[in-house]
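Removed: one protein chain of the complex. Kept in place: all other protein chains.
Showing chain A:
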Amino acid sequence: MEIADVAMRYGGAEGTLALQRCTLSVREGEFVAVVGPSGCGKSTLMRLVSGLWPASEGQVWVAGREVSGPVPLVGMAFQNPTLLPWRSVLDNVMLPLEVVPAHRSRLRAERAAYAAKAEALLKLVGLEGFGQRHPHQLSGGMQQRTSLCRALIHEPPLLMLDEPFSALDVFTREDLWAVLQDVWLERKPTVILVTHDLREAVYLADRVLVMSARPGRIIAERRVEFPRPRRLEDTYDTEFNAVVAELRALIARARAGEAPDA
């Protein structure tokens, strides 16, 4: 995935500039976290990559093709689980299959096979046996797991996560970090995780990108070389904390408005 010199401006020529000269590239199968001060255009970045909005300037490339509109190459999960309350968990997970052109034509004939796939995903995130429940019968963490399954069911090469864990309590959040790492280790999708939790970023990502204050662009990047699978206990190591502290300092400077390379 490649983002070259992208700018995004809202509301006409005089509107707010959300992104400017934003350039980044992500290898296939890589786990990248994007952190930055609030309002720096992280969510805008997500919408550009998923083709929901066209960029005002520059190009976005996913899997060797320029993105000009929505393409079902992307799975998305947000801060809210955004499940459909009238559907069971299983039917919620299978929603993308009813929409993505490649699957919708085959869904009717191969429903059992697809349902088995959805069940396998639910099992992977620890929701085995909850398929027939409805979202309101689940806790916030379980809803977020379901949302993650829905993002993965059509096997997108790219997974975009927009602060998916930020509405959860600390313990649930750490559980889900582990779940996400397991999923990633098993399926190896390319992941872009937008977050403002630095421990989360360092625990999960191969590479952490730091964005500047608005108009946002990438001002620094930090490789995270800790071996996988990483354990939650590791997040209290001195080494781990040194990386977190380093990132924190970068963001503090970004918030103050001075870019390190400017």
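The rule we apply is simple: contacts are C-beta pairs under 8 Å (C-beta built on N, C-alpha and C of every residue); 3 or more make two chains touch, one makes a residue touch a chain; residues count from 1.
Please note the rule applied: contacts and distances are computed from a predicted model.
Considering only "ABC-2 type transport system ATP-binding protein", "RNA polymerase sigma-70 factor, sigma-E family", "Cytochrome c oxidase subunit I" or "ABC transporter permease", the record for the omitted chain gives "ABC transporter permease", by its UniProt protein name. In the complete complex, the residue from A:L138, A:L204 or A:A254 that touches the missing chain is A:L138. Only one of A:A63, A:V99 or A:A120 touches the absent chain when the whole complex is considered: A:V99. In the full complex, chain A touches the hidden chain at residues 47, 50-52, 70-72, 74, 76, 78, 80, 82, 84-86, 95-96, 98-101, 126, 134, 136-139, 141-142, 150, 154, 172, 175.
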